[in-house]
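Just one protein chain is left out here, and the rest sit where they should.
Read from first to last, the chains carry the letters A and B; within each, the first residue is number 1.
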Amino acid sequence: MLERDPAARNAFEVILTAPGLHAVWNHRVAHFLWTSGLKTLSRMWAYAGRSVTGVEIHPAAKIGRRLVIDHGMGVVIGETAIIGDDCLIYHGVTLGSKTGEHGKRHPTLENNVVIGAGAAVIGNITIHKGARVGAGAVVTHDLAAGATAVGNPSKVL
Amino acid sequence: MLERDPAARNAFEVILTAPGLHAVWNHRVAHFLWTSGLKTLSRMWAYAGRSVTGVEIHPAAKIGRRLVIDHGMGVVIGETAIIGDDCLIYHGVTLGSKTGEHGKRHPTLENNVVIGAGAAVIGNITIHKGARVGAGAVVTHDLAAGATAVGNPSKVL
Partner (left out) sequence: MLERDPAARNAFEVILTAPGLHAVWNHRVAHFLWTSGLKTLSRMWAYAGRSVTGVEIHPAAKIGRRLVIDHGMGVVIGETAIIGDDCLIYHGVTLGSKTGEHGKRHPTLENNVVIGAGAAVIGNITIHKGARVGAGAVVTHDLAAGATAVGNPSKVL
């Protein structure tokens, strides 16, 4: 976070006041409970965290290292979402599914992906390495490595 | 919720951990207080619920049976909104009004309507039976029964 958020002043302050960091830490605990078979407890834990951070991450979602969720309010990350390392997600982002789908129905983000504020990435699609999604963009198809998608409906630049 | 959310595992867990369900229940109480003439108390009740669920429903809004609000954070439902039965609303949805309007200024959703994450439905318009609004879509005109609107500005598919 110190590297990626220009408003972050020092580690002590970030630890105390960054909701996205709290959300990711909270998810680590919830995910451990989920994989330990304590599923209902893990969802209660996740729900309690959501009330503080405004970030809703299903306990089963798989999240890589050094994910930064900036601001965080309104982020929803679904049950079968997979997030690689060094991704950056802004507030209001949805990693969601289409109504009525089952099984692996949420996106996979590879490493170094950036998803802008309020964007919705929907369905069992892959956002490849280093791709970027603009603020408010709605993405329902795979996005190639390094590509940028903007707009609603989204277009690749 | 058990029928419509593939991540819902059992009734006990849904009752404990579904913010949208808590929001709807909270609204039933707020709406009862409002229609009983305890208007300021009803708004305080609604505000308290909003801090937990992230869902803001004006106590006067009329909501039908079996509404599912999935995830819920950021949902805003205005004073003169009317929602039919069996509707499904995702997080971040606005049922709003245009700045400066008065009277019936929020939308009416008929039965079986689905509104995607982050969509804004604005003005005294009607979303007819079974219509769907895509994620992030901004809808300011009536939508015909069974139709689907996507994009910002929205187009009917």
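Definition applied: a residue touches a chain if its C-beta (ideal position, glycine included) is under 8 Å from a C-beta of that chain, and two chains touch if they have at least 3 such contacts.
Quick caveat, the model's predicted, so the values are computed rather than measured.
Asks: So which of B:7, B:24, B:73 or B:89 would be touching the chain we can't see?
Replies: B:73
Asks: Among B:54, B:84 or B:107, which residue is in contact with the omitted chain in the full complex?
Replies: The single option touching the absent chain is B:54.
Asks: For the chain not shown, which residue from B:7, B:21, B:122 or B:143 touches it across the whole complex?
Replies: Going through B:7, B:21, B:122 or B:143 one by one, B:122 is the residue touching the chain not shown.
Asks: Which residues does chain B use to touch the chain missing from this display?
Replies: Output for chain B: 39-40, 43-44, 46-47, 50-51, 54, 56, 58, 60, 73-74, 76, 78-79, 92, 94, 96-97, 99, 101-102, 105, 118, 120, 122, 136, 138, 152-153.
Asks: In the complete complex, the non-displayed chain touches which residues of chain A?
Replies: Against the missing chain, chain A presents residues 4, 6-7, 9, 12-13, 16-17, 19, 51-52, 54, 71, 73-74, 88, 90-92, 114, 116-118, 134-137, 150-152.
In the analysis below, only the chains that are shown with their structure count from here on.
Asks: When the C-alpha atoms of chain A and chain B are each averaged to a single point, how far apart are the two points in Å?
Replies: Whole-Å distance between the two chain centres: 24.
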